[in-house]
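The structure appears right after this line, and notes come after that.
== chain A ==
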Amino acid sequence: MAAYSVNGAEIEHDEEGYITDVSQWNRDLAQIIADAEGLDMTDEHWSVVDFLREYYNEYQIAPAVRVLVKAVKKKFGPEKGSNKYLYELFPYGPAKQACKVAGLPKPTGCV
Partner candidate 1 sequence: MTEYNFETEGVKKTITYLNRKAPYGTIYALEVLESVLISAAFEQHANIVFVDDGVFQIKKDQDTADLDMKCFLPTYGIIEMEKEDADEDEDMDMNWRIIVEKESMEARGLTTDDFKIEVEVLSSAELADVLDTSDAVIGG
Partner candidate 2 sequence: MLHTVNKSPFERNSLESCLRLAKKGSAILLLEDGVYAAINGTSVSDKVSGATKDNSVYVLGPDMKARGLGESQLIDGIKIVDYAGFVDLAADNDGVTPWL
């Protein structure tokens, strides 16, 4: 299985780049995945990633996009509380791309 090299450690990922063990995630790894995705990580990007990780730790599942939108709206104001804004941050979709950077499993459905 392919792996990311992070500070000398090997962290395995699947054929699409999702890491296979959520607990191995760290911010350096997130930066490496983001670079591979061509993302320029801003504070807003990191906030989304942090929210995804906190939510996953608490509920063991990725949030619905609607929940993510609500959380971003709360933190950055109503003009940024939209699906469109999330797509500006993560062009391949908040669910797929942001989850990958956050080290979460690939979302299987619409939640």
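Here is the rule we go by: contacts are C-beta pairs under 8 Å (C-beta built on N, C-alpha and C of every residue); 3 or more make two chains touch, one makes a residue touch a chain; residues count from 1.
Basis for inclusion: all candidates are chains of the complex that A comes from, given by their letters.
The structure presented is a predicted model; accordingly, all values stated were derived computationally and were not measured.
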Response to the item:
Complex check, chain A vs 1 or 2: touching candidate is 1
Fill in: Residue ranges of chain A in contact with candidate 1 within the complex
58-61, 64, 66, 109-111
